[in-house]
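Missing here: one protein chain of the complex. Every other protein chain is in place.
Should a chain be cited, it is by its letter among A and B, assigned in written order, with residues numbered from 1 in that chain.
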Amino acid sequence: MQHVLKTQQFSREWLKDFFWRTTELKRVFETSTNGRARLRASLKGRLMHSVFCEASTRTRFSFESAAHHLGMDIVATENGSEFSSLIKGESIEHMIEVLCRYHPDVIILRHKEEGVAERVASIASRYHISVINGGDGAGQHPTQALLDVYTINSCIGSVDGITVVVGGDLTYGRTAKSLVYLLSKFERVRFIFISPPQLRMDAGVVSHLLERDIPFREVSVENGTEISEACREANVVYWTRTQSERITDSVKMMSIAKSAWLYQITVEHANLLGDRGAILLHPLPINGEVENAVDHISSAKYFEQAGNGLFVRMALLQEILQA
Amino acid sequence: MQHVLKTQQFSREWLKDFFWRTTELKRVFETSTNGRARLRASLKGRLMHSVFCEASTRTRFSFESAAHHLGMDIVATENGSEFSSLIKGESIEHMIEVLCRYHPDVIILRHKEEGVAERVASIASRYHISVINGGDGAGQHPTQALLDVYTINSCIGSVDGITVVVGGDLTYGRTAKSLVYLLSKFERVRFIFISPPQLRMDAGVVSHLLERDIPFREVSVENGTEISEACREANVVYWTRTQSERITDSVKMMSIAKSAWLYQITVEHANLLGDRGAILLHPLPINGEVENAVDHISSAKYFEQAGNGLFVRMALLQEILQA
Partner (left out) sequence: MQHVLKTQQFSREWLKDFFWRTTELKRVFETSTNGRARLRASLKGRLMHSVFCEASTRTRFSFESAAHHLGMDIVATENGSEFSSLIKGESIEHMIEVLCRYHPDVIILRHKEEGVAERVASIASRYHISVINGGDGAGQHPTQALLDVYTINSCIGSVDGITVVVGGDLTYGRTAKSLVYLLSKFERVRFIFISPPQLRMDAGVVSHLLERDIPFREVSVENGTEISEACREANVVYWTRTQSERITDSVKMMSIAKSAWLYQITVEHANLLGDRGAILLHPLPINGEVENAVDHISSAKYFEQAGNGLFVRMALLQEILQA
């Protein structure tokens, strides 16, 4: 594997193997100072270019912390679209062509334009430099999907045969879409999609599931009991915030905001999940769509999930750069 | 000591000991290449998260340079409030909960909201991660106060028994307030506060001094001789700029600006201090309230003071992370 561009590139077998390696790496990191020092030696002297052209703390800090824990060096921009040569009219292709000439080992790219990661990777390949897609607009965010499924696998013990509630903004949220694509590679997974009618699951995902005969149903909340009912069936509830920065129609935004209270995960929901050994995930940031007090309920695994992002990215960097 | 959150946490005894260690560290750093290399090995492999949600070069460059001189790695944002997930509505608590999962050893936080450092520290404690308050709004800036008092101690030879003129913006300037709190722990310190009537010393500080029977007087400049008179009594003059970005009332701002010339430290003042072995400090940046030519007068110690920030922060990082 040279690049990480989209979830479609991962096979079920590769994932199982990768999850095993991630867990092993996490164990080494967490249990011994020696192990940590060994990890810090593993990619010593390698250089990461961390190019973020859209807002992100979580993803950028996660990649860069992962790089440091493996001994790598970093050159970064947190504000690539405004302060780089992109504002002088340069194409992203030219920018990458130049970065490759500075001899990084890997480029992490977040960009607002869908599909940009693949265009960039075809250039980097000529230089034998790896590209990791750190999120391309409404497109993909493959390392997020990896850590989501890794967390499911590690909390539930398996991915096959589970029922997953995916809720919130299913039109603009790239993490929800990437997750469904990735989970659809496993066996006997069922989906329940819960969203405001204005934010129903993306048509591409729906036809993907129909083609493969993967069972799913769509639920719209009317009297407030629908989420509880879904929680009683779920092994995993994956909730997401409304991507208001991508919704330009203000009338639409207003009507979504009005019904937002109907789509909030409450302590009651979290407890329903906890009673059955099920878990609540969220890609974060949370902006009101999960009640504050849920943070302290044991079924809420979103901080653990975020933390797994560190280890998944360390394992990916090792896989790509030690090849 | 796990966290550095506010000046109140330092005792007089701890300070004396800490100043001694800082001076020792400075000596090692400045006198031998070997010593420098030893320092660079002392926190090798440790990770700092440098999270600045408000403008700052001095403090951020100082912390990050300190970290590098001790061999640490850094992941940083210089623009946390605009380009992080905080603009997506995330709470600072969630942001920190996630950062802690990326296994830094210490988080430096500057934030515009007063009290945020303590809320953040209570989360980080659960992860055994240290937090250093790099300035929280109009609240505290404890490492600045440490370097201020360290500079007084090293230039004057002692802190007990001194007379300190504190001038400029005493309402909004957090460094002036933190300094007075810290100095009030020493013996027989007297204060003279000089400010425009609109920017008098904060009421909390005043009652703190009254309760402890610490002598002070407030001076308003009328004919221009008042600052000179104070200089004739002072061991230390600590001058500050008007925090115009925190003053939202434009009529008030205008009337302050009109009298600004009355509150300028001149070459004459600096010479008066120099003649008596007294010193002029300023937390910087200077924006006209100290005459340019003062830079070259030997009583002006504000660059030395800023430079001490490096060593104070190195000593703090060692103390916190080697515990």
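In the analysis below, a residue touches a chain if its C-beta (ideal position, glycine included) is under 8 Å from a C-beta of that chain, and two chains touch if they have at least 3 such contacts.
It should be emphasised that the depicted structure is a prediction, and the values quoted were computed from it without experimental measurement.
The chain not shown here is touched by just one of B:Asn79, B:Gln198 or B:Ser220, and that residue is B:Asn79.
Checked against the full complex, the candidates A:Lys26, A:His49 or A:Arg174 give a single residue touching the omitted chain, namely A:His49. Of the listed residues B:Ser56, B:Ser125, B:Gln198 or B:Gln264, the one in contact with the hidden chain in the full complex is B:Ser56. Against the chain not shown here, chain A presents residues 45, 47, 49, 73, 75, 77-80, 82-90, 94-95, 97-99, 101-104.
As for the chain not pictured, it touches chain B at residues 29, 36-37, 40, 55-58, 60-62, 64-66, 68-69, 74, 78-79, 241, 245, 284-288, 295, 303-304, 306-307, 309-310.
Simple rule for what comes next: only the chains that are shown with their structure count from here on.
Each chain gets a centre from the mean of its Cα atoms; for chain A and chain B, those two points are 40 Å apart.
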